[in-house]
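To start, I am sharing the structure in question, which I have written as structure tokens.
Here the complex is missing one protein chain, while the rest keep their positions.
This part shows chain A:
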Amino acid sequence: MPQLFPRRANALPTVTLFGALGGGLLLVAFVWYYLSPEFYEVGYAPEQPVPYSHALHAGQLGMDCRYCHNHVEQSPHANVPPTQTCMNCHGVVKTESAALLPVRESWATGVPIEWVKIHHVPDYAQFSHAAHVNVGVGCESCHGRIDQMEVVYQAEPLSMGWCLECHRQPEDHLRDPALVTQMGYLEQMTEADIQQNRERIEREGIKPPQNCSACHY
């Protein structure tokens, strides 16, 4: 009986084996990297109706975060400031600026500015800013160095695994609640701070919940 397959078909088992192994590894790597929120969420920076610069206001001018986001210590929701807040200054500062035209229009007509939301957590996950800020989770832990952002982008994945990471090891992220809005704190954090955090967690009974009903009700 003649040979059905050429001699090079002998390579088929090896190719199949390595193909399956390599392909499997590639698939895992692909899914791990490209399908994670770290890839497709982090860095999201849509164009805003007003070219608002956090780098200018919070960075160079040194405004405290809570001047504009003034409900962050009381409310689950950290508000986006209304046009009124902008006009507090821009009623007299840069009144002719073309970039600020939408703000003045909004002020004149009463139609709110349609800011584009960047940090989306689905509606079935309930998040409270107040609960975190008051216990000493700094703004930069979750939002990154806002004071250096010309345009705000999402700095962290906001995935559930990322949330739980901190809820399981809060000492790596906590700080004195008086310093929550201080930018650049994390870079200077030392082992002594972490030890202090541990003691504070013990003393104040801070228990970051890891159960379903904490966020998903």
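One rule holds for everything that comes next: a contact is a pair of C-beta atoms (placed from the backbone, for glycine too) under 8 Å apart; a residue touches a chain by one contact, two chains touch by 3 or more; residues count from 1.
Heads up, the rule we're going with is that contacts and distances are computed from a predicted model.
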(request) Among "Energy-coupling factor transporter transmembrane protein EcfT", "Hydrogenase", "Electron transfer flavoprotein subunit alpha" or "1,2-phenylacetyl-CoA epoxidase subunit A", go ahead and choose the protein name stored in UniProt for the chain not displayed. (result) "Hydrogenase"
(request) Return the single residue from A:Phe5, A:Tyr124 or A:Tyr217 that touches the missing chain. (result) A:Phe5
(request) Identify the residue among A:Val15, A:Val80 or A:Leu164 that touches the chain left out of the display. (result) A:Leu164
(request) Just name the one of A:Ser36, A:Ser53, A:Thr85 or A:Ser128 that touches the chain not displayed here. (result) A:Ser36
(message) Give me the chain A residues in contact with the hidden chain, please.
(response) 1-2, 4-5, 36-38, 157, 159-162, 164-165
